[in-house]
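Before I ask anything, let me first share the structure, which is written out below as structure tokens.
Only a single protein chain was left out; the remaining protein chains are all shown in position.
Note that the chains take the letters A and B in the order they are written out, and that residue 1 is the start of every chain.
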Amino acid sequence: MYGLPIGGNTEGFYYNQEMFTKLGIKVPTSLEELEAAAETLKKNNITPIAMGSKGAWVPLMLANTLLGRYAGPDVVNGFTSGAAKWNSPEVVAAFAKYEEWEKNGYFTKGELGLEYGDMLNQLLTGKAGMMFDGSWRSSVFKDVEQAKDLTGKVGYFSMPAVPGGVGDQTYVNGNYGNGYGFSVDLSESELAAVKAFIKNLYSDEMQLRGLLEDGVLPSMKLSDDALAKVEDPIVKTVMDIMKNAGGAFSHFDSTVQSDVYKVSEEQIQLLIAGRVSAQEVGDALQKVQDDANAKQ
Amino acid sequence: MPTAIKRAFPHFILFIYVGVILLPFVFIIFSSLKESNIEIAENPFGFPVELVFENYVEAWVKAKINVYFFNSLYLSFSSAIVGVILAAATAFAVTRMKFAGASKWIYQFVLVGMLIPGNVLFIAQYLLVNKLGILNTHWALFLPCTAGALPISVLLIAAFMKAIPSELEEAAIVDGLGSIGLFARIILPITMPALVTVFIINFLGVWNEYLLANFFISKDSLRTLPTGMVGFRDAFQTNYALICAGIIYSVIPVLILYAFLQEKIIDGITAGGVKG
Partner (left out) sequence: MKSTLRNPTVYMLFILPTIMLYFLFFIYPMLSSVYYGFTDWNGLDDTSFVGFDNFVKAFSDANFINSIKNNIYFILFSVFIQVPLIIFFAILIGGVKRFQGLYKTTVFMPSLISTAVIGILWGFIYEPEVGLLNNFLSLFGVETIYWLADPNWALLAVLITNAWQWMGFFIILILAAILAIPKEMNEAADIDGTTGFQRAVYITVPLIKPIISVVIMLSIAGAMKVIDIVLVMTNGGPIGSTEVMASYMVTKAIRYSEYGYGTSLSIIIFAFALVLTAIYQLVFVRNQERVEY
């Protein structure tokens, strides 16, 4: 079997540009500025960061990026080998920061009952000022039908560097989302069709179309000419960020065993509900990681 | 306490209880006719400013209610009819035909089913339905639901049939009827009240069924009303007026049935509850 990705994505903060201007908030370039922005929003009775954590994968996006900052870009690859530990101080620091933001009331109240779609809704209706989501969402903000008043008024920035963070703080989260799988067991004509398909999909033209129309990051390098065609400001921002980033780290959901991922889903929700501490999360995850590693 | 107050007291309490039952429905009806979430938020208790019937049109179209409604209707009806026929035939064989030894065992065998709480068999039924290749077809609902209703149906009809005097049969046999004729022309008509009750119970059982319908059917065009409604709610999470219209659509058919058959339903279920 061969698998080829359709396109890539990254995760970061979307923000309401008009709101920021009105409240005098500038795009955060450090953790301090990010938290100050959150405080300002909170003072004005606006939810700083929209969140819908009923589906645990949603808050885990933010948790993963915090991991990349506090514990370094290599950490997500180290869990299965034992090189990195979930309950190491750096990893726990990432969860502790998430915990801190929860306690400070930066996230939507009642988030555990809200779905992924509700999170977007909060940003669109002005109830929240920021939202941490994937680059795939960008196409919503240029569609008047969906974004209504906020069409074209949403910007993007990546998680800023954190003080005491490990490793290159310019790294961004980078994933390959959906893909196509091809069986090796094919007849002549089937093989020809597959080759033609690959050639078509992985041409400058198709990859560029994916980028321009859906905001899907290309899974192959595009020429600068092709990149210059991008008009969508969010996609431009994202591409700039990726160009200037030191590299990319993946989401741990693609590097750890499914047992570990399941526990991470439970733990993040418990953390959000204030039922466990960051250290307990780290310990619980390390325990299931140890078990999973032993089985292999 | 003055007698008047003493007499009014129970009514006072009961009216509050009736209010608690009906208020949610009133709220849903009002909300379904409001223009948008904003109106619902600002004026939750009040009568809608304008009666927005478009919500109902939109819900019908978007929620494909006609599809789900039709699926539920024909599944419930066919399962109930088949269930009644099978149960009546078995009850007749077991109570009226002269195979006492075998009948006793068969009756007990069928009644064992009453001991088993609803969901316990779910996983095994899922695996079975999958193996039989009928997953994602209406058979996957029809067969387990009809089978599951058999114990209580046989119990109720048999109880009724046991009370029929045997003279009736003797007279019919003298007139030359075979056992099938006897069953169809004499016994069935007399058992009609029990048959109707069992039909209603089975019909409602399938109409309201959610668990199997949700996990055994994923094709949208085959969905039943309860699962379709939940799907609708998940898709239109933030449009409350539409969701309320959908709820009203789901509830109206049962309420109409209830309005006409209320006595029968209550009596039947009471009898079933007591015996079961």
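Quick notes on this structure:
Convention: a contact is a pair of C-beta atoms (placed from the backbone, for glycine too) under 8 Å apart; a residue touches a chain by one contact, two chains touch by 3 or more.
The model shown is predicted, which means the values in this text are computed figures rather than measured ones.
The chain that is not drawn here is touched, among residues B:81, B:147 or B:190, by B:147. When the whole complex is considered, the residue among A:111, A:133 or A:232 that touches the unshown chain is A:111.
Residues of chain A in contact with the chain left out of this view: 54, 109-114, 262, 266, 269-270, 273, 275. In the full complex, chain B touches the hidden chain at residues 6, 10-11, 13-14, 17-18, 20-24, 27-28, 31, 37, 40-41, 44-45, 86-87, 89-90, 92-94, 96-99, 102, 106, 109-110, 113, 115-128, 143-144, 146-148, 150-151, 154, 169-170, 173-174, 177-180, 182-183, 204, 207-211, 214-215, 225-227, 229-230, 233, 240, 243-244, 246-247, 250-251, 254-255, 258, 262, 265-266, 269-270, 273-274.
Please note the rule applied: only the chains that are shown with their structure count from here on.
Between the CA-based centres of chain A and chain B the separation comes to 46 Å, rounded to the whole angstrom. Of all residues in chain A, those touching chain B in their complex are 115, 117-118, 121. Those residues of chain B whose C-beta lies close enough to touch chain A in the complex are 234, 237-238.
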